[in-house]
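Below is one structure, written out as structure tokens, with a few remarks after it.
For this view, one protein chain was removed and the others were kept in their places.
Just so it is clear, A and B label the chains in written order, and each chain counts residues from 1 on its own.
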Amino acid sequence: MSTLTATGTRSAGAPDAAPAPALRARHRRNRLRVLLFLAPGLVGFAVFLVYPLVMTVWLSFTNSNMISPAQFVGLRNYRFMLDSDPQIWQAVRNTGWLVVIMVPAQVLFALGVAMVTARLKAGAGLFRTLFYLPALAPPVAATVAFVCMFNPSSGPVNQLLGLVGIHGPLWFDSPSWSKPALTLLALWGSGTVMVIFLAALLDVPAEQYEAAELDGANPWQRFRYVTLPAISPVVLFATVTGVIAGLQYFTQAMVAAQVANGNIQAAPGYPNGSTMTFPEELYTSGFNQFHAGYACALAVVLFLVSMAFTLVLLRRASGFNPQETQETPL
Amino acid sequence: MTSYAPASARAARSASPHRAARSRARRRRALVWVADHAVAVGLACAFVGPIVFVMLTSVMTDQQSLSSDLWPRHWQWSNYTTVFRTAPFGTWLINTVVYAVAATGAMLLSSIPIAYALARFRFRGRNAAFLAVITMMMLPPQVLVIPMYLMWARLHLTGTIWPLVIPSLFGDAFSVFLLRQFLLTIPEDYLNAARVDGCSELRVLTRVVLPMMRPAVVAVGLFAFFNAWNDYYGPLIYTGETPAHWTLALGLASFKTSHAVQWNLTMAATLIAMAPVIIVFFFAQKAFIEGVTLTGVKG
């Protein structure tokens, strides 16, 4: 990124021994042009990524409270994280739960819905629209609606379950059901992934299915040997981006706790810290308590983990590999 | 069915198994059709149900919304005006529109040239630049929030929506990524034709490329708009201390507890936040779906 020397011009293929003055001028023009087009991005990269990232790392070694000047405290914040923070392990477990259970559930559900939609002969477009619609609902609004629907006392969900003889759980008011309830909310809003899967499924050449059918493949075999290989890059993409979104999971957990609790006291992670996620812990430490330095230490951990997943994406998913982008000489 | 058709059985002996198989296949197809569509209808109910529930609850009385009745006994439409009287939803609505429009406009202005350069120019460091875009796209916003907050505080811009809008002027990673994916699909020949006519790159971009990438621009614009519209984290961090600068998402999240209202008003407020998104979606469905498809298809 730092070396923005333009190498390619329309005559990039020409031997570059002793370039003519006109060519050199063109080189210069090209370099300038690249800089001009990229200028906002370069500024943004420096100001909104490099600078704050360096500062986050620095502040994680201080006792910053965002009010008085920060003092260097060595590894104290990291030590506190590892042995004393009463809430951090629960937050790690909660975020881990979301990544290990909610994200795969969302991917599988979206795949299932996409496969059903792909088979529809009538009204496929309408169904696709209806399935996608909830994905656009503002997360705060969707969460508020779900907490109301799943209210164990007045909500319709437990009432409907009661009609079929099921004694519904406490959902957002139960430490063991709050994350499953959030998962249902995530499934409801999984339309984006569904649309991506649907497009991939419709891209699988029909002849391949016909050939498989002629070979006597049963539906499972057709799925396993035709569909899956064809859509696996998209599944990987959806899974990794899902994992990264899972690591950032904040809004729904925070709003659900706040609305379900009713009484604002003890809201974060309500009930019993079961919805307290890692980023929420970071926010609380930095902005509600006076522990910005500690919040930065948590941020460094979050950064390392999400970068590890991004690396997986970069190495495995072709579209993210810059080497494979088409090189069009100007 | 064909097995007990004795009259024609002998005559049709040779053709019958064939026809039987075809008929069986047709019947199976019909059953599968019914099953598929039944599942789809079931799913549609599950997907649309919550929205219908919000609508119904939003016109109930206080008392009824505390019970488990599903159908409003008395349609209390005044809830919608009450919401605006109870909390400054009008102000929050305006703030949200301003934030969303400004952020989207700024994003398009900055991101299109960046995406164009990344997709179409050859220069040393291009791959690194692309990696930087991916990194920024995947980076949780929480990682940088403390230094960013301190930076905006030093500029005396906390408490306003500016810290949410200004970064869009410097390119949005997700939009750049998406636009770049689309630009790669435009055949180079079109551009070269324009270049041969002596157009500068800027003219090539504005006159040739931009019209061709309209669907992508619309999709990216819509995504950016709704990202801002739905954003809770950003306004929470930067406008928290000033309710006059809150957005709908922020106001809605605390509406029930801070205004001591029951579910009916809460659901009316919820629908107010949802409605614009739903309306725009029905008008711009195609662009949305194409945009989403673009996200994944290259992946």
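As a convention for this text, contacts are C-beta pairs under 8 Å (C-beta built on N, C-alpha and C of every residue); 3 or more make two chains touch, one makes a residue touch a chain.
By our rule, contacts and distances are computed from a predicted model.
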Since a chain is absent, check the UniProt entry for it and pick the matching name: "Glycine--tRNA ligase beta subunit", "Cation:proton antiporter", "ABC transporter substrate-binding protein" or "Glyoxalase".
"ABC transporter substrate-binding protein"
Shown chains that the omitted chain touches within the full complex
A, B
Can you tell me which of A:97, A:209, A:225 or A:290 touches the chain that was removed from the display?
A:290
Residue numbers in chain A that touch the chain omitted from display
63, 65-68, 76-77, 80, 83-87, 151-154, 170, 173-175, 254-255, 258, 260-273, 283-284, 287-291, 294
In the full complex, which residues of chain B touch the absent chain?
62-63, 66, 85-88, 91, 149-150, 152-154, 156, 158-159, 236, 240-244, 250, 253-254, 256-262
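The rule is simple: only the chains that are shown with their structure count from here on.
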Using mean CA coordinates as chain centres, what's the chain A-chain B distance in Å?
14
Quick check: in the complex, which residue numbers of chain B touch chain A?
32-33, 36-37, 39-40, 43-44, 46-48, 50-51, 53-54, 57, 65-68, 70, 110, 113-114, 116-136, 138-151, 153, 167, 169-171, 176, 181, 184, 188, 195, 201, 226, 229-230, 232-233, 237, 248-250, 252-254, 256-257, 263, 266-267, 270-271, 273-274, 277-278, 281, 285, 288-289, 292-293, 295-299
Which bits of chain A are touching chain B when the two form their complex?
1-10, 12, 30-31, 33-34, 36-38, 40-41, 43-45, 47-49, 51-53, 55-56, 59, 64, 66, 113, 116-117, 119-123, 127-134, 136-142, 144-146, 148-149, 151, 153-156, 158-159, 188, 191-193, 195-197, 199-200, 203, 233-234, 236-238, 241, 244, 247-248, 250-251, 254-255, 258-259, 261-264, 279, 282-283, 286-287, 292, 295-296, 299-300, 302-303, 306-307, 309-310, 313-314, 317-320, 322-323, 325-330
